[in-house]
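Omission of a single protein chain aside, the complex is shown with its protein chains in their original locations.
The chains carry the letters A and B, assigned in the order they are written, with residues numbered from 1 in each.
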């Protein structure tokens, strides 16, 4: 049974209401709910006194309507009694200020005190629910990490010292690899090493990158403690965590996902934080492909948007059909479970305007009907979908070390690693070519094309992996600022692109960091592109080919006529080096060219805003057509299909999709 | 005798200069001055040693020229000896940092220590001046509150606990009404409840609103201690305070004004803080109407702008005639006393560029001449004006709870409660229709039209008051986001507009929060408006009328054709529900339509920038014409008048007003 559900907070509503909620859920074919993730003060109302009665009753009511339960460990938000007794558990920000009570996600992940309480509540829940048949799985904590770094408290600083000692062994090695001699920062003892608190300018890049690794590890360790308990005491249930796609950038999600049974994903497509952004369906797609890539396996959506988001702000209302469209997009990109956040809009608290399936008043309305429609569809099609696979011939490498290093040194004020990856991703997305977003050390031989965007921090084994991939016949695209740094975040001593120079067949003779108001022209001369011109921005590597051929040359500035993009044949494969970091049309054009070179066919040609993607199972393909436009659009099909969402009606030739319409074709 | 004066700081100037100042004042027909509001370090040079000699002498010099005195209690700025001895009296900001010495308005209003010193200096002054016949009144402190919240210190936090205990009685009730279960914030003891310090996101809305109420009460209490002493020891003199009009938004001015004999108002019309704004005379008018509405009685201006404002910045110089024009505007809106800030520009201190009637050098110039001219005019006309009344048939409800709740949750990034009220106010102001700005629980039957802009937090008794008003025949305009919250700042459980739904005859089926670059069209169909189209912005309620008729429908988005504005007949009255929050012409058009429906006549039609307003006394009307333009303007009078400012010259038909000219017509 395909998991289809909602996040539900029975503790927010009178117990008399629960049966009606369960009935309404059932009528929408909901078969799973997530409970309890923020219920610590109800589960442990006082230190050491646990109360599961109310939760047992809620589970019973739901089970009575055939609804199964995922339980969250509630450690993302501590109860007042804990905060009040142990003010040292709060996180300290980079400005040196310790957080105080009033929010969630405010604890220090290395705090021994907090970890003690975390283990205790996890153990109590694990023991109590180990044998409850309605409880099928666990979610650890909630959205670990965040977008703005971790804790900088004294305990973390001390822990960082131990972490460094383990990594480097000796201070001599640390001082050497960090280049601590710069500005006299040579450390004589481990305890002298500071946390990178605000100091008026950027810290030593080596220290800063290690701190980010350490801070990520702290959360991974924190979660592992809960997982160890759950695995031991409640071995029959799955364990997941709700991650934040491509958006959160402070945790190494590969590490965080490693011990999970599958990855959970919280996705809010329309304007979750402000109302100043238009929907970009390619970002949702990238988020899914990133989550699926963490374990190279299908994921769940643990929080699928169910209405306008908002804390202080109410965001734009999802248009009729969008909630369902986005949920099908999740599925199309590999989701094997869909849980909407949340069932009913909270009447209180910070998330008063995070709209649920039901409004504050609790009566079914437009959004309930839409979810209900989908519930019935999934009830029919779920088995067909579940377990089917997304198949990608293109991989994009996602590297947290590199992402963090660019957070430390942006290189150019207009540059963002995330935007660079997005721009490259869109080049394939727009042509309906499935992409896997994977770890740079992954076995790559299964891909026809691999893109390594701005692989700034380049470990030796990743360089080897890429070399092997190319030698074996792969097509590799690398871009400017690749191979610049070693793992200690020092600039390498050889000409750029450093360890990639041999397979790229070029040397970066010099580079120009462009101001925001300037671009440079590219004149192409490679076969298939000759005569074309495009603009590049942000960065200009001036290249000296060693063995590579010139693909494009600059048209302006003192390096006009010098190579900007080159193609090198290496072993059985080839490496395209693009000495630039942006260009609104450039990467789309390069993607098209590469697809031709690598003989990859798009799934289908579609008009702007209509996405086509696919899942395979037992040799058969489900083709998803998603019309993200607010107007209808016409797609020309390559042969006859059955549209599974209209009871198998046969479609062919030019088919029209209504605004926000979805088709699942077979 | 109409009070006409200046704020004077004799302690800033050599005693030899005082007689000349007094003589120059007298020659400008100045009859009242405010003294001593910042003179604490002169009045109590050391702890417990009081020195009133210099002030007595200054009062004598002024009295010798027929000038009477208002004394300020000097507690708005503490002397160094107090700060140095008691660093705990300083205010703590929301970021947890305690203020240090160097400014004014930097004390914690709940500080027991500060209150002790405040009572002591107040008592000493009250005793010393109780029988001084030249001292006619007291001003408490100075501009209490501010625009950016109060103190967040530990003492305040503890006091907040006591305040909550009084309000809620039990923690169970507080936890329930705040919905503290959200994110596990259920409190087991009163002392666990935090102040809403910065915590990385918005706090629980219930806690946040109660904190704002508490912080306002703290200042009201602080003032009350001084008033109690003054009433007891100096019972013959009036007590006032200088408030900040519609601008300051952290104190409940209804509460603050309650114990005063009359409201004082500090008004700076032209660019007081920066020079980046143009003058908007409607804001000055709104300020006055707000101040007059606090006690439904005439007010004084305690600080009327006398020159360019400025701290670090010198603002644009008031144009010749503007100072007088603005002072007459104050009178036209109900001021029964005008005191210019300040007599002579300070040579030192933060307000070095807050220009007085005299420049730094102390010689009379252009601004002195202008004030002198007015002094002579007021000397003649003052008795005629004083005590006359502004009469308004339109009321706008001003609700601090609502204003604060919108500070906590803005709902839409383009929304501001203050701007919304201003937009509605301007709709009437531009048509020369007097408005009272009043408390929502005021008896409303005297008004033909009542506007309740975005009455977000709606207490039951206010809903009852509005219902009674409408049933009795009133015309009520309510706008989107009304009736959303209960008094604990929780969203109500019924469909919106909540408690107002019965009289409005509509339900809000759903709503769309618009991005800043979008608006929606309105197509009108009500009689008198049919066929017209206008744009609305920020917010769109999609309405389902129950008993109401449709006034206008949306023209775009998925809710095109759905009702946006409705009119409902209820009892002997009617309710216009406008499901939007902005529209540059919309509220002016609706005001005109409502004025027709309610049979209200404007005072006069005037060209842009010419304001007409009136005061009544003994059945006779004084009509004020104020030309705010920098060019002359022609007004067509409805019959013959005497222009009291030109010795009663008769004017009629088309009369031309010079730039910044004022006419008082009878």
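Going forward, a contact is a pair of C-beta atoms (placed from the backbone, for glycine too) under 8 Å apart; a residue touches a chain by one contact, two chains touch by 3 or more.
Computed from a predicted model, the values in this text were never measured in an experiment.
Asker: Among B:20, B:296 or B:319, which residue is in contact with the omitted chain in the full complex?
Answerer: B:319
Asker: Among B:77, B:290 or B:402, which one is in touch with the chain left out?
Answerer: In the complete complex, the chain left out is touched by residue B:77.
Asker: Quick one: say which of A:16, A:53, A:95 or A:131 touches the chain that got left out.
Answerer: From the options A:16, A:53, A:95 or A:131, the contact with the absent chain belongs to A:95.
Asker: Please pick, from B:94, B:201, B:297 or B:352, the residue that touches the omitted chain in the full complex.
Answerer: In the full complex, the listed residue that touches the missing chain is B:352.
Asker: Which of these touches the unseen chain: A:199, A:599 or A:618?
Answerer: Residue touching the chain left out of view: A:199.
Asker: Tell me, which residues in chain B touch the chain that this view leaves out?
Answerer: 11-12, 38-42, 45-46, 74, 77-81, 83-84, 97, 99-106, 271, 274-276, 308, 310-317, 319-320, 345-353, 359-363, 365-366
Asker: List the residues of chain A that touch the chain left out of this view.
Answerer: Given the touch definition above, chain A has residues 95-96, 178-189, 191-194, 196-197, 199-207, 408-413, 488, 490-495, 509-516, 558 touching the missing chain.
Following the convention adopted for this analysis, only the chains that are shown with their structure count from here on.
Asker: Taking each chain's centre as the mean of its CA atoms, how far is chain A from chain B in angstrom?
Answerer: 49
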